[in-house]
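A single protein chain has been omitted; all remaining protein chains appear in their positions.
Chain naming follows the written order as A and B, and within any one chain the residues start at number 1.
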Amino acid sequence: MRYLPNSPAERAAMLEATGRRSIEELFNQIPEYLKLRGQLNLPGPLSEPEILEFFREAASRSSREYVSLLGAGAYTHYRPVVIDALISRGEFFTAYTPYQAELAQGTLQAMFEFQTLMTQLTGMEVSNASLYDGSTATTEAVLMALRITHREKVIVAHTLHPEYRQVLATYVQQQGIEVAEIPYAPTGQVDLPKLEAALSPETAAVVVQSPNFFGALEPVRQVAELAHQRGALLIVSIAEPLSLGIIQPPREADIVSGEAQSFGVPVAFGGPYLGFLTCREKFLRQMPGRLVGQTTDAEGRRGFVLTLATREQHIRREKATSNICTNQSLCALAATIYLCLLGKGGLKSVAEHNLAKAHYAAAQLRAVPDVGTPFAAPFFNEFVVKVPGSAEELLAALREERIIGGLALEQFYPELESHLLICATETIGRAAIDRMCEVYRRFQARANTQGSAPEIQSAPASRN
Amino acid sequence: MSYPPEFLYTKDHEWIRVDENVGTIGITDYAQKELGDIVYVELPKVGDHVTAKESFGTVESVKAVSEIYSPVDGEVLAANPKVQASPELVNADPHGEAWLIQVHLVDRSDLEGLMTAEEYEAFISQEKAH
Partner (left out) sequence: MENRIRYARTHVTRNEDLIFERTSPGKSGVALPPLDVPSAPANQILGANLYRDDVEGFPEVSELEVLRHFTRLSTWNYGVDTGLYPLGSCTMKYNPRVNEVVARLDGLATDHPYTPESLAQGCLKVLYETARCLAEITGMDAVTLQPAAGAQGELTGILMIRACLAERGNPRRYMLIPDSAHGTNPASVHTSGYEVRNIKSNAQGCVDLAELGRAMTEDVAGLMLTNPNTLGIFEVQIREIADRVHARGGLLYMDGANMNALVGVARPADFGVDVMHLNLHKTFTTPHGGGGPGSGPVAVKRFLEPYLPAPVVEQTPDGRYRLDSDRPKSIGRVRAFYGNFGMAVRALAYILANGPEGLRQTTEDAVLNANYIMTRLRDVYELPYDQPCLHECVFSDRRQAARGVRTMDIAKRLIDYGFHPYTAAFPLIVSGALMIEPTESAGKAELDAFIEAMRAIAAEIDEDPQFVLKAPYSTRVSRLDEATAARTPILRWKPQ
């Protein structure tokens, strides 16, 4: 086996040193009746060329020849080649969690830089060194709010990513926590009067996503006022943090959590991604996850260590702030490199390109008869379209043109049949957008001749 | 460091000094040495109720958390703001400046099971032998 460094002679010498006569003796402590008889039924061994062939074949059965307008919590952005060049350095990617600080200053300093970048972007005072992904980070933010407020009710906007809401439900199902959902208004934003009515002195936190699942920016300031009036915390979840390059961060929030996959991490069929959590300094001790802090060594030189570890499971065990052990260090490193490469100006420019592409796409689509964008709220790079006829049929027609035309919303919002969620990042060319609109036109014309063009004026009823 | 004879001690390494109906509580020199550099102290608020043999707060070092148990029942009259601001005081002066809380004693019989300084020193020399 090519990965194993010992030769048969070396194995024999080592075995002799241990006083065993056979390798089998090393496993004497395992009772015979529990041992595997025969071999595992597995494929392989494969040589390197065969491994490449196996995965190239799998990769060929993919959407790689398609233009994709999918977003919905995972965003395709250009990844500068420097990212992979750097995160592929063995010193980074084959290292463990930096518990031995003297041998891990590289990882630790990079995480300190990551924490700084995330506080700058989100307008918060402290950041942890990352969590699994946006769904679990948002859930951890809620658990944190429950600990801080000692209350047991949570209000969640219906426009929070449906899968984030599902993860939250899984985590709180055994803890007697009541989660209420607030419907959206005709603008595609959280319904403020309904939110106000739902708030009570038992509300621990209000969770909104901005831009929300529909791409709409939420009125964070008003939501904060309502939440704070009742002593509840405001958690703002952000799934597309690139928006923060041109959009004000939710400074009124108490905790900001979300998904930073956009920053140099590939969409990779759903993971690994990069959860983040930032908050006000006064909540520091209730934060989950690893934290890197600055200190000095015996000679007074600046250095970095994992700190405030007494919050964590390996010390506090069942009383820890979270069961989380690992962070997403290598993804956080990728994000740090990405953000440093972009810098202040690049971040703004990429964000402006996203805004321009999505607004061009929305305008072109609105110009197609019977096609509309029902939500009036401002958006960044993602928006909802009402299409003439069946969303699934339109998506199939788009696939014939090698376009994945977005996400049919009906699966998550039954009232939104014939609605697609479309995302246009900087990677989408004008030609592809124009081609997409052409398909819409043909589709609309066909639907029209079949006499089934639906009306598009009314905003969707918001159901809960 | 010597163990003041006017204090009473617990097996969880807390001390209490009683003046009239007011008990002042801290952790012992032995406890702070076992924990190492103290970095954080969490204490109850004035007006909270503490219960004998139950935890009322925590003392943290870099890599350990230790619960602090109250020797007596009572209402918290004061929580030492100095140790909360400068936790290292617990290392420097555990029996003096680094007292943790003062409580209004409800029942003096709580004091009956506690150790004298002499008994406590014998107790910790046994602990060390383990």
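FYI, contacts are C-beta pairs under 8 Å (C-beta built on N, C-alpha and C of every residue); 3 or more make two chains touch, one makes a residue touch a chain.
It should be emphasised that the depicted structure is a prediction, and the values quoted were computed from it without experimental measurement.
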{"item": "Where the missing chain touches chain B, by residue", "value": "36-37, 39-40, 60-62, 87-88"}
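What we mean here is this: only the chains that are shown with their structure count from here on.
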{"item": "Chain centre separation in whole Å, for chain B relative to chain A (CA means)", "value": "46"}
{"item": "List of chain B residues in touch with chain A within their complex", "value": "40, 60-65"}
{"item": "Interface residues, chain A side, partner chain B - complex", "value": "285, 309-310, 315-316, 319"}
